[in-house]
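Here it is: the structure, laid out below.
All protein chains of the complex are present and in place, except for one that has been dropped.
The first chain written gets the first letter, and so on, giving A and B; residue counts start at 1 in each chain.
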Amino acid sequence: MDIFIQQVFNGLTIGSVYSLVALGLTLVYGILHIPNFAHGALYMLGAYITLTMMLLWGIHYWIAMAVSVLVVGLLGVLMDRLVFHPLRNAPPIHDKIAAIGILLFLEAFAQLIWGADYRTMETPYGQVVNLFGMTATTQRVLINIGAVVVMILLYLFLKKTYAGSTIIAMAQNREGASLVGINTSRVAMLTFMLSGGLAAVAASLSAPINLVFPGMGHLVILKAFVIIILGGMGSVPGAILGGYILGFTESLGATYISNDYKDIIAFLMLVIILSIKPKGLFSREGF
Amino acid sequence: MVSLLKNRGWIIGFIAAGVLFPFVLPNAYFLHILTLAFIWMIAVYGLNLLAGYTGYLSLAHAGFFAVGAYGLGLLTVKTGMNYWLALILACLITSAVGLVVGLVALRTREHFFAIYTLCVGYIIYLIIDKWDSLTGGVRGLIGIPEPSNIGPISFQTPISQYYLIFAFLLFTILVMYRIVHSLTGRTFIAIRNSEDLARTLGISTMKNKLMVFVLSAFFAGLAGALYASFIRFIGPDIGYITIIFDLLTYLLVGGIGTLAGPIVGTFLIVALSQSLQFLQDYRMLIFGPLLTLLIIFYPRGIAGAYHDWRLKRKSAQRTRPQKEQEYFETEESEKQVKEG
């Protein structure tokens, strides 16, 4: 039973990170219908920037994270302006290839600057605490709390602010949104900003319990894709729910099935889903 | 059509260059690099038929490449099977894997297809990496034999391997050429153009897509198997996603959906990588933006740009007396069909 509770907590922790990454991906997909393969690279850069701030200038973890969110967010905007905006009317295959190009570039860039080594991120929250009869580091607790806080903030932003409502309007109906006078390219930039920021938060929160290296985004982004297919491409609640579901499944799978193959679980899930429902779990009728 | 005859000229030139290269430049290193490039070209042709002509961007092809390579490697190393039999089996195994994957993947479209195949590629990689007892895991598979003799012909020297792989490349090109210039090829292009339209023209899209997918996997597998017996050592990383990115770069630079594209792109990029040796791991610093810029400004690559340029020139030349020439062109093309 103890093991079970521990695994549930682990699942929550992993799930929080997955949800945050998937949220960024799903927002961009909802607005622009681009599967942004470069999102994993934003995640990786988020971790590196936080790490560099902390190591180089001794900046506090939270401040470093804030800077990272800003920088990666702006990078997202830059990506939109330089690449996705010019491609907005191109055939869908082009966006994907362009995104892959960006991914390759950013990874090589990270490797050039920071090298290919695996690095660890030390935070002030390494101590162990006891919670409901199980042990966890403060960092893990912080991941959970941090993710929930970010999700609530995102929710408030989308529901309560004008800028947020333009995002929702555009996700629901692109033509309609531009007809009622919403500046769609501004919304696109805003969405990329949010998406990059979310990736940076996710990476900075989880880096202390994982490792930081140029390829760290690969598995995460693949899983995030599985999640948004699971939760419905473009759906915000779907991304959150899907993230936690995958987190739990993996955590329990690692304990009760096989640790070696736990990464396959996500992909098998996807294979099964798409075998049954080729347009994803929550596809709308028609297209 | 005149362009067809011109194509013939290009093809004969390419064959001559390939055959003569080892005599003109007898350099073991270049020979090795070029042989490798030929192997990649075969895989890129496979990818091109699917992504370029049918419009389905598969990211599982590194996985199929690895299936072909490990298929051949395991069959020859673990069971001691005859090389040629193993080669055929490896291709068939890859096709079978392609069939199974395709049956599900092709029910999805566009983004779902790309994501799905990306995940399939990753699953294949993970299986190879983790299934230690069969594949040797990260340590890889060593001691893969070179192609065994066919009668008096042996394939022990690098030159003979070069010619063998060149022959396979020519075979691939021939098959591709004939498919693309046929009703079957037109059917694929119609699917790429608009699947709904193709279906209302009476084309069974699923059947055709599945055919392309399997064929495309077959060539990826063939390339993988040739790679295994050429390098004679394989590790899980030949199935990693970076390989599919390499293949895509070759295809896009050369020209997606063109027949010359895979050769042009692979050759150029491989040559460029060799001269940028110092960049090694950082080559993506250049190729990444290159890929992105190409897709924005020259989505059909070098071959596509050349094609457009020629068309433009042709239509600029087009004047009244040309009608006559047009007449001859159509007659010629009709003859072409009759002759085959």
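Assume a contact is a pair of C-beta atoms (placed from the backbone, for glycine too) under 8 Å apart; a residue touches a chain by one contact, two chains touch by 3 or more.
Please note the rule applied: contacts and distances are computed from a predicted model.
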item: Omitted chain, identified by the protein name its UniProt record gives, among "Protein FixC", "Ferredoxin", "NADH-quinone oxidoreductase subunit F" or "ABC transporter ATP-binding protein"; value: "ABC transporter ATP-binding protein"
item: Per the touch definition above, residue among B:Lys78, B:Arg139, B:Arg186 or B:Arg313 touching the missing chain; value: B:Arg186
item: Hidden-chain contact residue, picked from the options B:Leu36, B:Met81 or B:Val175; value: B:Val175
item: Of B:Asn7, B:Ser160, B:Thr205 or B:Thr242, the residue in touch with the unshown chain; value: B:Thr205
item: Touching residues on chain B - with respect to the absent chain; value: 175, 178-179, 182-187, 189-190, 193-194, 196-197, 199-205, 211, 215, 311, 315, 326, 329-330, 334, 337-338, 340
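Simple rule for what comes next: only the chains that are shown with their structure count from here on.
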item: Between chain A and chain B, centroid-to-centroid distance (C-alpha), Å; value: 34
item: Contact set on chain B toward chain A in their complex; value: 51, 55, 57, 104-105, 107-112, 114-116, 118-120, 122-123, 126-127, 130, 241, 245, 248, 252, 281-285, 287-293, 295-296, 299
item: Partner chain B, residues of chain A touching it in the complex; value: 29, 33, 35, 83, 86-87, 90-94, 96-98, 100-109, 111-112, 116, 218, 222, 225-226, 229, 233, 260-261, 263-264, 266-268, 270-271, 274-275, 278-280
